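Heads up, one of the protein chains got dropped from this complex, but the rest are sitting where they should.
Let's turn to chain A:
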Amino acid sequence: MNNLTSHHTPSPTVDQSAQTNNATQGKAMGAQRDNNTPHPAPSSLQTLLNTTAPVKSCSPHLQHLALQVAHTLKFQHNWTDIRIHYNASPSPSNANPSSSPLPRPVLSGLPPARLYTHPDEQIALLQAQKAAGNAGQALAVQPQREWVLPTQLRERWTLRKFGEVFDGLGAVPGPAEGVEVFRRGEVGLGVEVEVEDVDVDVMGRDQVGLEEGERKWRLEVPKRLLLATLDDDSTVAFYIVHDGIVKPRQN
């Protein structure tokens, strides 16, 4: 697992070479193309795919699908701290998770804002806000890490597949699970900004990043994941799927 993290981090030279490639191609425009014309630089996504080492337990197309969704989450939806999970979460019934691969790689990440608020939690928050005397203001909720299930629109899907994925996942992505794709503070491929190391232990958060009041609404309700469906034109549609009966939000 650890060799993957070292592999996936591209060096800054990749970006520089991309710029020079673009320049040379610009000059060659209109002139007779010869075989020596260099290829255009690989796209940001292609670079990500190229620099991620294949994983034995996972077929390449599923890995690339997951990486493409991760790329979309990172650069179109400003998610951070995106990890890719090849193996099932540890659970009481599953002592050795590294030996039980997930049916397909699953992502986890931190959205910029809370993605889902259970309707009952919303009521509780509103009541707490009213009691505190600041009703009418926007709810102050912290984002939570979410599971993301990458799928392709042309796949045929079954209930069994949903069940198998949910069976392999914990309620919340654990802190040490998975392999990093995009770190916190990574603003582009190989381009990083310094962020102060946000300690998960501060501000009353537990090791999976939940505040005390949030635990009930994340751990005692059915599991949820974000179903990311990729189309051939690289559009991704996101739907929340619950592992059980959860009443709809009143939005």
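The working rule: a contact is a pair of C-beta atoms (placed from the backbone, for glycine too) under 8 Å apart; a residue touches a chain by one contact, two chains touch by 3 or more; residues count from 1.
Going forward, contacts and distances are computed from a predicted model.
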| What name does the UniProt record list for the absent chain among "Adenylyltransferase and sulfurtransferase MOCS3", "Clathrin adaptor mu subunit", "AAA ATPase domain-containing protein" or "tRNA-splicing endonuclease subunit Sen34"? | "tRNA-splicing endonuclease subunit Sen34"
| note | Where A:183, A:216 or A:242 are the choices, the one touching the absent chain is A:242
| Positions on chain A where the hidden chain makes contact | 77, 111, 115-116, 151-153, 155-160, 162-163, 222, 226-227, 229, 237-251
